[in-house]
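What follows is a single structure, and I will ask about it in a moment.
Missing here: one protein chain of the complex. Every other protein chain is in place.
A and B label the chains in the order they appear, each numbered from 1.
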Amino acid sequence: MRKVAVVGAGMTLFRRRLQETGKELSFEAARMALDQAGIEINEVDAVIHGTAPDAFDGVHMKGEYLADGSGGARKRYMRVFTGGGTGVFSAIAGWWHVASGLADVALVVNEEKMSSCQPHPQSVFAYIWDPILDRPLKPNLVWIFAMEMNRYMTVHKIPYEDIARVAVKNKRNAVGHPCAQLADANITLDDVVNSEMMAWPVRRLDISPPSDGAAAVVLASEDVVRKRKMKEHAAWIKGVGWCIDSTMWTDRDLYFPEYVARAANMAYRQAKIDDPRKQIDFAEPYDPFDYKELHHLEGLGLADKGKAGLMTREGVTERDGDFPVCPSGGLMGVGNPIAATLGIKIGELYWQLTGQSGKRQIPNEVRTGVCQAWGDLMQFGSVMVMGT
Amino acid sequence: MTFLERTTDVRRFRHWPGHIEADYIYTSGIAGETFFRELRENGRILGARCPQCGTQWLPPKLFCETCFRETTDWVEAPATGQVEAVSVVHVDAKGKPLDSPEVWALIRFAGFKGGFVHRLLVDPRKARAGLRVHPIVKPRSERVGAITDIVGFGP
Partner (left out) sequence: MTSRITKWPGVELGRKEIETGKVTSVRYRPDAKFAWSAGEAMSRFLAELQEGRMIARTCNGCERVLFPPRMFCEECFRPTDAWVYVRDTGTIETYSISYLDTDARRITEPILVGVVSVDGASPKMGVMHYFGEMTKDEVRIGMRVKAKWKPREERVGSVLDIEYFRPLREGEG
């Protein structure tokens, strides 16, 4: 398999409501990524579009609809979707195209326009639930996160403050992100701990917002990087992994994301990493809720089970700490336009590894990073390891 | 290999009824905003031109599909267009027969890529490709900035 690098990235602002149509958002992010990479559209061999359920934008066959805005007109095009895992998974699908030799250059574009859904995207999230077993109970999406968070906290006896600290860290980190929706330089632990109770144990400030946005990355083969002298702004994909668990979430103990661990093992094996905490310099796990950052750090093998909270408490995961986690500000700080989180996972790894993160740049030298996304009904994990 | 047990009495099969309910608001977007504003305020139809290849797009897009660059110029569509294809429709979207048939057409404009799918306001027996038509627009007071501000296209 050929070596593949990310050679450019772009993203739009993440906001609760953007005026652009889904096509226009896709174009803006894709255009920016191509400009940053110095690649023209006619040099792109394949376009991969990642986007979450059609029901959010309210356009059926959303992949086809967004093809032209993603630069996919009359090109090899595919739309992939793995729930919240799409933010990393679409880049993995892009990697397949280039690593296999099917494409020399692939453009990966992810878009989400959740604001179309009225009164709140929550209304269609509800249709994830099984129609016979779950929906008659009229569940609210927050319930399932609350149940997972409760199980995680109870099994490991994790104090709520350790979880709330993640919200504080990420919203503060997001101040350095030009696209951030919920950056807050002054947020304190008290703010989070005292925020409105939604479904115990989840409080308002534990949750990332729904957002509109788009992001894109350009992938190129080793040959292209060499011929076009792109080495200076290339970050190499070292390992990819993905895994899905069954939808029977009530049959699983939610305290540990087994499927994330399996995806991580697949990626680590490819990247020849056997001691992730030592061989990796920073991480961008998926944080739609603050406890998920900890849950996923453990799933990624970067913290022992039940111990991830200590890392935040001790400042290890701050940007200037020993092992920065979510230096972008994560979903908690920048926003959650589901698939478009590509920009703060893959995008952030790319920008950090090539020294382009501006105010967010991690002060210590970083050579290897891991990012992860998570989706569906507590089901899916996608992982990518990148390095210089 | 298949299931080891199978019900053969169809009356014992259950169905769970439900509906998927959602409301949507679709913004017109950046290019669409200019298009619909112009339609609402002045009853004019605008397209967009790509500065790189010169292609003119109708309806206007923010980006040229071929060059993948931002379109920068607005160009008014000619007063008349030509019907490229027609369809005479006898049932509504749910399959119920219509009281009287409706004529729908794809209308193109010279010099522009794309066109409109809209009502063709002719007698169904006279509906055919090749007809030269112009947009019939609602009075200003009734226009809201939507594709329905155009009632249809007539000869």
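FYI, a contact is a pair of C-beta atoms (placed from the backbone, for glycine too) under 8 Å apart; a residue touches a chain by one contact, two chains touch by 3 or more.
Remember, it's a predicted structure, so these values are computed and weren't measured experimentally.
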item: Among B:S28, B:T66 or B:Q82, the residue in touch with the chain that has been omitted; value: B:S28
item: Hidden-chain contact residue, picked from the options B:H19, B:K96 or B:R125; value: B:H19
item: Contacts of chain A with the absent chain, listed as residue ranges; value: 9-15, 17-20, 25, 28-29, 32, 36, 58, 115, 120, 122-123, 126, 131-134, 136-140, 142-143, 146-148, 150-151, 154, 178-179, 196-202, 212-213, 233, 246, 248, 250-254, 351, 354-358, 361
item: Those residues of chain B which, in the complete complex, touch the missing chain; value: 1-7, 12-28, 30, 32-33, 36-37, 40, 144-146
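Keep this in mind: only the chains that are shown with their structure count from here on.
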item: Complex interface listing, chain B residues touching chain A; value: 16, 18, 20-33, 61-63, 65-70
item: Chain A residues touching chain B - in the complex, by the definition given at the top; value: 19-21, 23-24, 27, 30-31, 34, 41, 55, 58, 68-69, 71, 73, 115-119, 123-124, 127, 131-132, 135
